[in-house]
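Supplied in structure tokens, the structure appears directly below.
With one protein chain withheld, the remaining protein chains of the complex are depicted in position.
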Amino acid sequence: MDTATHFTPILEQVLEEVRPLTLHGKVASYIPELSHIDRSKLGMALYLPDGGIYTAGDAHERFSIQSISKVFTLVMAYRTLGNALWERVGREPSGNPFNSLVQLETDKGVPRNPFINAGALVVTDILCSQYVNPHLAILEFIRQVSGVPDINFNTRVARSEAQHGFRNAAMANFIKSFGNLKAPVDNVLQAYFHQCSIEMSCAELVRAAQLLVHYGTAPGVSEALLTPSEVRRVASIMLTCGTYDAAGDFAFRIGLPAKSGVGGGILAVVPGRMALCVWSPALDVHGNSLAGAKALELFAGRTGFSIF
Amino acid sequence: MDTATHFTPILEQVLEEVRPLTLHGKVASYIPELSHIDRSKLGMALYLPDGGIYTAGDAHERFSIQSISKVFTLVMAYRTLGNALWERVGREPSGNPFNSLVQLETDKGVPRNPFINAGALVVTDILCSQYVNPHLAILEFIRQVSGVPDINFNTRVARSEAQHGFRNAAMANFIKSFGNLKAPVDNVLQAYFHQCSIEMSCAELVRAAQLLVHYGTAPGVSEALLTPSEVRRVASIMLTCGTYDAAGDFAFRIGLPAKSGVGGGILAVVPGRMALCVWSPALDVHGNSLAGAKALELFAGRTGFSIF
Amino acid sequence: MDTATHFTPILEQVLEEVRPLTLHGKVASYIPELSHIDRSKLGMALYLPDGGIYTAGDAHERFSIQSISKVFTLVMAYRTLGNALWERVGREPSGNPFNSLVQLETDKGVPRNPFINAGALVVTDILCSQYVNPHLAILEFIRQVSGVPDINFNTRVARSEAQHGFRNAAMANFIKSFGNLKAPVDNVLQAYFHQCSIEMSCAELVRAAQLLVHYGTAPGVSEALLTPSEVRRVASIMLTCGTYDAAGDFAFRIGLPAKSGVGGGILAVVPGRMALCVWSPALDVHGNSLAGAKALELFAGRTGFSIF
Partner (left out) sequence: MDTATHFTPILEQVLEEVRPLTLHGKVASYIPELSHIDRSKLGMALYLPDGGIYTAGDAHERFSIQSISKVFTLVMAYRTLGNALWERVGREPSGNPFNSLVQLETDKGVPRNPFINAGALVVTDILCSQYVNPHLAILEFIRQVSGVPDINFNTRVARSEAQHGFRNAAMANFIKSFGNLKAPVDNVLQAYFHQCSIEMSCAELVRAAQLLVHYGTAPGVSEALLTPSEVRRVASIMLTCGTYDAAGDFAFRIGLPAKSGVGGGILAVVPGRMALCVWSPALDVHGNSLAGAKALELFAGRTGFSIF
């Protein structure tokens, strides 16, 4: 690319091309608070290492980040435990849907990776051992690395997740039965449902992701949060495990480390090169934003940001 | 057999032969209350259609009936729902350990049969819809059909099960996530942990089983509890599913419909012919009483009570 | 029942009642030779310990016995190896369709029971070690125990099975990879496809089953083929495993040890009491004869032959 000034038109062009896809797919409906979202919402934001942020569409409107929060809790837990983290959770793709309990039985309570729900519960449990109020610690961390002090939970969403979260409760109890949760099940679930309910915009998410773009450092944070090597490893897990059981297809089509959420957001990061976030609420069968994935594919194809 | 008077010596002889086996196997240890049991306990009781009861060894000492309670809750739920019961739970052997969640995922929350834990939770849920205090209703039912008014829960065991019952909590939440539990998860678990904690002796268990021996009627109960055809069907499920993933081996070696519990009891019933109960706390790898199973095998071989 | 003379009218009555069901279900279509069968065929035969044979409908017309042959090869292999047989094959229900490879992987090449295809291949392999021409030995055995010298293979069916038998070839190779087939894969498959292609009538099948009715002896055979205890054990495996993944439902509804084949036949046996065979080509989703199963259920209900 010649200069960064070209990125806004590319983002806008990409959004126009994928806009027809927002009519397809399904908005997440397992809790009422998510199902009422306007499916025509579509936004995108790009962060470059020089600090430049480029946006298009609804890039400044907040949405439920849901599983994208798992990137930030992983960073927090990785900081806390270092490589001991990998005794509690694996880093292999699961080959199964995000909420499957089957592998957990075979693997005796050690989830395959930190981005399936089971793995994220273990990561959250680690934070429960570390903080008195883990959900507040998570929120504070995200505010700090993004530099946006008014990011917050949507407590209605958190409450609704708790009311409908039988599958997650099953998983937490199951992991506990294998001894791989230390905190009480309800504490872990509360923290987990809260982290999922955090609301951010595309622009805020790419700002929060700058800690990965800058190999572990963030503007308002004095010390390095992770080492460059640890950042690369987070990125590798995003690539191989970040988009549920479609991670292979994502790597194939898009070639970017990415983490998606059922709120319709997808956050992609290439350390040293960029962070990119897209939001479109309607999901494909794997639970990834349908138009969002296509937007990432088009953008990566045109800009050469693919890691391959 | 010539006359019933021969049965006591046979029971005694069988117990002597299997006594060395009480040194092998493992007493259930997942809750402290069960692990402290004296592994040398060994008792057996036989009930015949003429009302005769024959006992040997520790046949009058109470123990934790655990999963044997599933026979009685099945009878209660079958009475309540009739064949509609089979829309909520199957009647196929599972081919998997009693507490596996794998099949539940494949089968979308409909447990394979009422004798694996998942199926028993659904059965208990049915009773939760029927009774304000399901655990008391279960206790009352067992007191009534056995004619023993002082049978009771062991509340320490029930509490301990609740404290360590993460696997059952996982299963209940998982079934709830598929919509196959109607009552709140905690209510179902409470009733379930209580029913498992009921304490009865071999002699009391065969008396409670007379409702199956007599094709649905019990002495102190004015109306028929089940039809003869329904009783045969309960017996068939005991044969194919009553001893966890060793049911085929049980049918092969012993040839009696039976239900075992991790307290070390096994209750066997042949409608129209007899009820037989054995107790020895140490379990084999499948969770069935090791000496108890051998005792049933020897007794069935010598008396010709096998159904095959 | 008062006297045996009553049985023919019951058989006829039962066939009339189930005849409408022959319009439902699906005739096996994986090889052309089976798919061309007339779905209105319907026959039934009963053998009693006194030697009496009672028949109705198309009871004297031969059909492809398919998996019913597994009963006879099991008897042959059990004779050969005795209890050492159970080191090569289990006796637990599988909980999975008859041709599943999944459990075989978990169980390291030891099939769950001798009546799923994998188990029958191991049984046939045992006969391959015993006989130079195992398929002829199997045929000769069936001719002998039934006393019908002109029973034969349908070689077109055997050839067609071989041409379309990729799933069985997969299974045989898979078992071989675990070391649980001794003979060359092709030999085992050839013998297996031949045994499945044998054609017999209901009347001939109940005559062949008299060896189980008479606890191991057959008229034209001087020595006992199995001990009474072994016969009971074969019957128990028929009950728990004889009708694919519907064995629990069969035990529940019908209460008879039985083995079905995709040719539409079902052979039921109660040692000491009777053998019963029904034939109707259209199958239910589990691969068992639809009208045939209902006929067994009605007959068992009316005559009290159920083992429960």
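Some observations on this one:
Think of it as A, B and C in the order they're written, each chain with its own count starting at 1.
In this section, a contact is a pair of C-beta atoms (placed from the backbone, for glycine too) under 8 Å apart; a residue touches a chain by one contact, two chains touch by 3 or more.
If you're wondering where the values come from, they're calculated on a predicted model, not measured in any experiment.
Looking at the complete complex, one finds that the omitted chain is in touch with A, C. Shown as candidates are C:Val110, C:Val185 or C:Ile198; the residue that touches the absent chain is C:Val185. Checked against the full complex, the candidates C:Ser40, C:Asn133, C:Thr155 or C:Ser177 give a single residue touching the omitted chain, namely C:Ser177. Across the entire complex, the residue among A:Pro93, A:Pro134, A:Gly165 or A:Gly216 in touch with the chain not shown is A:Pro93. Within the full complex, the residue among A:Glu105, A:Asp125 or A:Asp245 touching the omitted chain is A:Asp245. Although one chain is not displayed, chain A still touches it through residues 90-96, 103, 112-113, 229, 232-233, 235-237, 239-241, 245-249, 251-253, 255, 257, 270-271, 301, 306-308. Summarising the interface, chain C meets the missing chain with residues 100-102, 104-105, 166-167, 169-174, 176-177, 185.
One rule holds for everything that comes next: only the chains that are shown with their structure count from here on.
If each chain is drawn as a node and touching chains are joined, the picture is a simple open line.
Centres computed as Cα averages put chain A at a distance of 47 Å from chain B. Looking at chain C, no residue sits in touch with two or more other chains.
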